[in-house]
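Note that one protein chain is taken out, while the other chains of the complex remain in position.
The first chain written gets the first letter, and so on, giving A and B; residue counts start at 1 in each chain.
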Amino acid sequence: MGRYLLRRLGAILLTLLVVATITFTLTVLIPTDPARTIVGPKGTPEQVALVRQRLGLDDPLPMQYARYLGDVTRFDFGYSYGYRQEVRDILVDRLPYTAILAAAALLVQFGIGVPLGLLTAARADGVADRLTLVWTMLTISLPGFWIGLVLLYLFAFRLPFFPLGGASEFRSVVLPALALGLPGAAWYSRLIRDTALQNLHSEFVQALRARGISARTILGKHVLRTTISPVLTMMAIDFGVFLGGAVLVESVFAWPGLGLTAYEAMQRADISLLMATVLVGSLFVLVLNLLADLARIWIDPRVRLV
Amino acid sequence: MSVPAMLGAPDALPGSTELYSAPAAAPAARTRRWTPRALGAAPLLGTAIIAVFLVGALFAPLLAPHDPNYQYFDGLSLTGEPLPPGSPPYLLGTDTLGRDMLSRLMYGARVAVFVAVVPNALALFLALVVGAIAGAYGGWLETGLMRFTETMMVLPTFLLALALLTVLGPGLGVVVGSLVLVSWTYPARVVYGETLRLRETAFVEAARALGAGTPRIIVRHIVPQLGIILLIYFTLNAATMVLLEAGLGFLGFGVQPPTPSWGAMINQGRDVLFWPWLMLEPGICLALLGTGFYLVGTGLQRATGSRLYRVQL
Partner (left out) sequence: MSESNAMRMLLDQILTGRLTRRQALTCAAALGVTPLALSHAVTQAVAAQEMRTVTFETIPGPPWEGGTRGGAGRVAWPEDAITLDPPLAYDLGGYYGIANFYRGLLYYGLNTEPQLDLAESMEISENATFYRFRIKPDVTFHNGRTLTANDFKFTWERASSPELGSWVQGFLGSVEGHADFVAGDADEISGIKIVDDLTIELTLSQPDVTIPGVLAIPPFYVLPAEEVQAEGENFQFTMGTGPWKLEEFDQAQRRYRCSRFENYVYAESLPYFDTLEWEWGITPTLEAQRVQRGELEAMGANVPAATALQLQQGGAGDDALQVWDSLSIVWYEFDVTQPPFDNPLVRQAVNHAFNRDRLQRLLVQPTGHFYPTAVLGYDPEATVYAYDPERAKALLAEAGVSDLAITIPIWGEDQGESQQLLQQDLAAVGITVTLQQDPADENQYGAKLRGMYPVWPRGWGMGLPDPAELYNSMMKTGAPANYGGYSNEEVDRLGAEAQRTTDSAARGELYAQAEQLLIDDAPYLFVGVRRWGTLKRPELQNFTWEPVLYEHWDRYWLQG
């Protein structure tokens, strides 16, 4: 296990390096000049040149790259000229919002998906099952941002239950969480249903029943574990993805999370901020994937570790 | 939930090639039941839906009642507002520049269908090449290709695609490239897993015994077996491609105006919720087309007994 962990951590570091290199290359290629953005449209070319020099933008590329890597390892993500702040401070500001939305979306997925899945497993092929099937089909075909827009239209614009975006009050998180979480909730419910049905009919469980063990114990001890396992795995992965920045939904709701920050940074050619958000987003995805794998190993005894 | 994460997530998890409990991609039964009875109503419905959009897309120049890009003077109310659905001659209303929504939706279907087919096929081709070679050859080629795939899998590809589009500027070629980039890794894993399994089968061993080289084995024996899986994957991935392009269009990175694309149309409607048809109509089209693909895809799954996912829809 220890060796496995070490190998995975090494892989994570390597991947982060790849991500950093790719984003660095892309930011070099972006046609917008951050110096011009800082100076503004009325600045003279001489002023732009001066700012470029001060930012070190005219230094040779390998030097800029090395400098960047060196800074990052010391958690210095540079200075955002778009926001006039240290990037680190911006990230610290935005991360809680990202985390809150991610957690809320997961709550929606779990809170709606699991009970619904168990229900439709218990009454397979019933009315609820068929309806859920249709609902699943629809929500998977719909883009999350559109679901968000429709929710916004119905419950914020027409019926003023929720604010029209932003993150100024507690209620603000409800609609974006639903937009992010509903497709996943549908998916989870089907996943649970199928896994539960599979397990309930498996030989293993039938043998237990033959031995007289109650259905309840079977459900609680045996089936639940294997049923929940894939869901937990997916939740962990989803958490990572959400933390990495759900750009589209955040954009619809103007929710100040990492995704929106990355998108805004891209628009303003705010290089330091862009690189930092992509790196941090990737870090979350990678770490949570690792945690998902570890959880999987712990829960589901059938998984072997090669 | 990000759709790419949902699709093609077999038991094997990203970043952990070693964790294989059971390859879920294996067709459980070899018999293929193509009878309509076995298929059920769902895939037929799905095919019908896809056919409608396909016809609309292909014959748009003939079928569209108006020019999708022309800003009609009477396309706006006297006060300059777009017309709601049910305002003849613009059956589904107009947009903020006075263009006919129905015609735009039909032309938008062309983009959607193109995106559902071309980058999809390219992504699967790439997945096939990478996965099959890695699985068949083994050794350092296998390790290298699979590590590469895993690394690509965990990258925040959507963000990188956005960055790529920012750098290169939007354009159909770049959009196709970005879509391929985002979606080739999962099928590559599946192909790899399948190739590993097929490698051990009797007929492949027989072919080897008869002196067939690896490339020949791949092409003549392995790929045909993968065919059905790839087909299923194609249909299910088609919807994802359409959604992704809509997302890119929504953020302003899709095809250039004034060419309509459903995602860009939704974007135009996002700030003007008091004219809701602007964003509702393209969204409904997306939902219908996506559902169509899913119905066909799951029908194929049921018919062949293969289970690409752990979920039966």
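Following the convention adopted for this analysis, a contact is a pair of C-beta atoms (placed from the backbone, for glycine too) under 8 Å apart; a residue touches a chain by one contact, two chains touch by 3 or more.
None of the values given here were measured: they were computed from a predicted structure.
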{"item": "Chains in view touching the one left out", "value": "A, B"}
{"item": "Touching residues (missing chain, whole complex) on chain B", "value": "69-71, 76, 79-81, 96-97, 166-167, 169-170, 252, 256-258, 267-268, 271-275"}
{"item": "Residues of chain A (touch criterion as defined above) contacting the omitted chain", "value": "30-33, 36-45, 47, 50-51, 82-85, 89, 93, 96, 157, 160, 163-166, 168, 254, 256, 267, 269"}
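Everything below uses one rule, namely that only the chains that are shown with their structure count from here on.
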{"item": "Centre-to-centre distance between chain B and chain A (centres being mean Cα positions), rounded to whole Å", "value": "21"}
{"item": "Touch list for chain B against partner chain A, complex", "value": "1-3, 5-6, 9, 13-16, 18-21, 150-151, 154-156, 158-160, 162-164, 166-168, 239, 243, 246-247, 250-251, 263, 266, 269-270, 273-274, 276, 279-280, 283, 286-291, 293-295, 310-313"}
{"item": "Chain B partner contacts - residues on chain A that touch it in the complex", "value": "8, 11, 14-15, 18-19, 22-23, 26-27, 29-31, 109, 133, 136-138, 140-143, 145-146, 149-150, 152-153, 157, 180-181, 183-184, 187, 190-191, 194-195, 230, 233-234, 237-238, 241, 244-248, 251-252, 259, 262-263, 266, 274, 277-278, 281-282, 285-286, 289-290, 292-293, 296-297, 300, 302-306"}
